[in-house]
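What you see is part of a larger complex, with each chain still in position.
Letters are used for the chains, namely A and B, taken in the order the chains are written, and counting of residues starts over at 1 for each.
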Amino acid sequence: GAKEETAANEAKTGLSADEISNEAFKDLFPLQYDSYLKNEEMEDTKYSGSEKRSKFDHDKEPYLPILFNGYGFATEYNEDRGHIYALEDVREIARITDKSVGSCLTCKSTAVPHMIEEMGDDYWGGNFNEEIWPKAESMGHSPIGCSDCHDPETMDLRVTRPSFIKGMEAQGIDMSNPTKNDMRNYVCGQCHVEYYFAADNSEVTYPWDNGFKPEDMYEYYETVAKENGFNQDWIHNVSGTPILKAQHPDFETHMTGPHGEAGVTCSDCHMPYERADGKKKISSHHWQSPLKTMEQSCATCHSNRDLDELEERVMDIQETHMEALHKAEDVSITSHYYVNKMITSGVSENKIKAAQEHVRKGQWFWDIVAAESAAGFHNPQGAMDTLKMSSEESFAAIKLATEELVKKGVNIEELDKEIEKVKKAVYEEVDNFKKKDLATNDYFPAQQPK
Amino acid sequence: MFKRGIRKFLSMDKRMLLFIGVFTGIILSVVTVKGLAYTDSPEFCGSCHIMNNVHDSFANSTHAELSCSDCHLPHDTLINKYTNKAKAGIGHVYYNTLGEDKIPQVLHPTENTQEVVNQNCIDCHQSTLDNVSHDAKDSCSSCHQAIPHGNDFKTEDYFKPAKSGELLENKGGTMNNG
């Protein structure tokens, strides 16, 4: 029972401060543990959900193998699913190669905080396959577990990833005394955020010095990150552009959206109180789409709304959003191929560079939106604004390219037709792993330095 | 919470003193157990037309079985209860007579009300709170936005065709939120 522990401030679980196994919590907190086990369930919603499906599927984002060409994300990229699969999924993903670093484990395993403590900076850059994974296994880690968010002795919420604290403080946010409400965002903000690996030691770093908006983060990458030696995640194989890969900025998007600005937290929607054994209430530990639990997740606050209507409203927002995302991606694709053609047509280096600047920015702005997990719901206006900037940048590249290409006598109509061909080939290829190979061909030769 | 909320209670003019006297008088003169119980009841509170809306929303809520004072007055000590009641009551009577032009456009709970009410939620629902850490936000109302008032920001009436002559009937506005 929980009753005994509520006694006083000194209440202790009796667990070791270093506990990292979920199973150790099972007997003390059977309800939360049971709830956690439900993360095994797999069920899809229209735009999200928990089935392990490829992002390249036709109803998702079928042109990603072009857009991420030359990077691991063009090889394999899946819809995310329950926390309980985090280890299995990071282990199996083809993006992990023999060169992958320890940092890739940072948001998957309960062993990480201890490894950082023990190894210091050597953790981040350690070889994933050779060193970091075997070590975490030997420590008996769990996939995203109780100890990631709770102090095992007191069950107080806590932040266990130092990168988060550094990132927040760099923006001038005082982290010394967070409220309970803050913590209900922060525990998620440890992982559901945009990050990059620092150039010197591969440390997981959050680009938040200038703010949480995509344009703030871009500004950071163009200044602070570059000064510290980080220029890109990879060189794009179609356009030769140095590209920034964006990752799951759920926290940043939420904080700048209508709910975040109103003080609503991730946990309010994704961990609503629920009746666990027909009697006791607990915070749901089944992190999933709140559209599956609208009664608990939304109705408490929006009790004056008909829930079906509210769901329809969410669907409206998401549909408008996804259509705009697909369009922005499409313009970005065109920009990549136009730049490819600039390169093969002998356009001057500095014009190519100028076009690539726009391609880079255009890609950043749609990718930071695509990488976000709520199909626009976490910030409908903000995400759309970002997509608009994306289209504008990609078009600026296309315009510049058009000028130079025509000067070189390139037939633009033919170019456009070749782009359609290549898109069709990628779309129709049934083997997801082969799609990326069809994004370049004789007409559009690969541009990545070998 | 409401920086714009009008804290008039503190800035009442001298006529207030008169009302403190009068209201205390009323309370004292009806100090029979029955009388006091009546002043706790939804009927009594709802008797002021300005209270119509909150009364109606309350009456349709999951908490309709309660009395207003179950939420709106402190229950730690009787003295505390009636001091608060007199204080608030004086305010209400004052506003409904001399202070009409000072009544806020939209009724807001004062900070005191918020504290009192919140404590009452906690007192009644201690078992739920024991069950699950339930204190993430400033107040229960941060999540339970519509308990017990405010469910449906419009009455069902709005979603029916108007009755002819209705507006004429209400030209001076007796129906609108009191």
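Simple rule for what comes next: contacts are C-beta pairs under 8 Å (C-beta built on N, C-alpha and C of every residue); 3 or more make two chains touch, one makes a residue touch a chain.
Note that the structure is a prediction, hence the values are computed from the model and not measured.
S.K.: Given that a single representative of each chain type is displayed, how many copies of each does the whole complex contain?
M.R.: A x2, B x1
We adopt the following convention: only the chains that are shown with their structure count from here on.
S.K.: With chain centres taken as the means of their Cα atoms, state the distance from subunit A to subunit B in Å.
M.R.: One centre to the other, that is 47 Å.
S.K.: Show me the residue ranges of subunit B that touch subunit A in the complex, using the header's touch definition.
M.R.: 128, 130-138, 142-147, 150-153
S.K.: Using the touch definition from the top, list the residues of subunit A that touch subunit B in their complex.
M.R.: The contact residues of subunit A facing subunit B are 2-3, 6, 180-181, 184, 263, 265, 267-268, 273, 280-283, 300-304.
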